[in-house]
Structure formats: structure tokens, C-alpha cells
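Only a single protein chain was left out; the remaining protein chains are all shown in position.
So, chain A:
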Amino acid sequence: MLIDVRNLIKVYGLEDSKTHALHGVSFTIDNGDFVAIMGPSGSGKSTLLHILSFLDRPSGGQYFFEGKAIEDLSDEDLARVRNKKMGFVFQSFNLLPRRSVLDNVVLPLIYANVGQRERENRARSLIKDVGLEHRIFHLSNQLSGGEGQRVAIARALVNEPTVIFADEPTGNLDSISGRQVMTLLEQLHDRGHTVVFVTHDQMIADHAKRIIRLRDGRIESDSIIK
């Protein structure tokens, strides 16, 4: 089991202006799962994904990642696990501006102390996999939206992560680019990666093998597809 959350609670704000974003969420995700987290805006999808991906800590409940409780891990430890085991794809791509595609893709490996030759080799082959070898030295701000998100996917994969987290990865894309990105995520799943993504779009969610629906910070349904 890769992820095991029990009764997760997240409260934002202090005393009089508290927002309960998650009200006790429990589920598990196995290695190799392909999970869509769905729900209307404000239902707590991003909050949940941030906690699952160690970007934020829960206010209550328990989270075991590969059997280890994250309460026991320091911020440094969390950064290291994010670096080694997780890949991230964001709605707005979050590429470093005015840097080449290659520079962007190698970034996680720099923090993993991988040598320059090795990391460039890995990055090049991933850039090829997402079909952008002709853009390798282009600056990130010269790319189209679809290309940008494919660079982000290459970057998410460069450290050979166990799990890839994506928050509305198609949210800023036209439908064709969106479909290309989903195809890439499907391929990752086929190759054995665990993929967890957030969307409010049913068509996009249908690419997954399992859909967890949230409403007002609670799980409304959790269903396996096909």
C-alpha cells in the first residue's frame, strides 16, 4: 500500500474565521492505481492533493506514506521524499520562465545531487518521450500551453517517481492538448506509475481507473471504473 489516510482533517484560518476544508477523509491508494479526485469547486480537492503530496500537513487524522506516518517526518525529510518519490504537474505548468526546456526538466535532479551528464541524458530521453526533442533548447515562455504541460510532465518523471500528482493538469489547456496530456498520464499508468489527479471535468476523470468524489470536504463516493 502506497498511501493510507485515516480521518484526515484540514482547517484553515484561526479562531473566528475557520474554514473546514476536509472533515475526516479516509481511503487508501495502492501502487499502480490511477485515481481521479473529483468534486465541485471548493469541495477540498486541492487541499487533499496538497496533503497527499506533502506540500501541506493535515490539521488532524493520520497519513501513512509507504507505511510511515508523516507526523514523524521533518520538513527536510518531506522535501527529500517529494524529491525522490513524487512527481508534480500543476494546472499552470509552473515552468521557470526564460529558461530552456532542458533546464526545466533537469531541475528535480539538481536537488537529488545527480551529476550533470546523467541528468541531461535522462532529461533528453524524457523530452523525446513527450515529443518535444525539437524544442529542447527553446525557452519555456516560447512554448504553447500544450507543450508547456508536456515539459512539466517530463519534469515530473525525471526523478523516476513512485507517484505522480496532478492538480487540474488540463485546466488551462484546449481540449486537444488536454487529451494529449491525459494520454501521457495513461501511458505512465500503463508503465506502472501511480497517478493521482484532480479534476472537476467528468470527461477527464473518465481516463482514470478509480474516481474519488468529494463534497464539502467529505468523500461522497469512491468507485472503481471498468
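Please note the rule applied: a contact is a pair of C-beta atoms (placed from the backbone, for glycine too) under 8 Å apart; a residue touches a chain by one contact, two chains touch by 3 or more; residues count from 1.
Criterion: contacts and distances are computed from a predicted model.
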Not counting the visible chains, the remaining one has a UniProt entry; which protein name from "3-phenylpropionate/trans-cinnamate dioxygenase ferredoxin subunit", "Lipid II isoglutaminyl synthase (glutamine-hydrolyzing) subunit MurT", "Multidrug ABC transporter substrate-binding protein" or "Oxidoreductase" does it give? "Multidrug ABC transporter substrate-binding protein"
Among A:K68, A:R98 or A:H134, which one touches the chain that has been omitted from the display? A:R98
Of A:K45, A:R122, A:R155 or A:H189, which sits in contact with the chain we cannot see? A:R155
Residues of chain A touching the missing chain are 50, 53, 55-56, 75-76, 79-80, 82-84, 88, 90, 92, 94, 96-99, 103, 107-108, 110-113, 155, 159
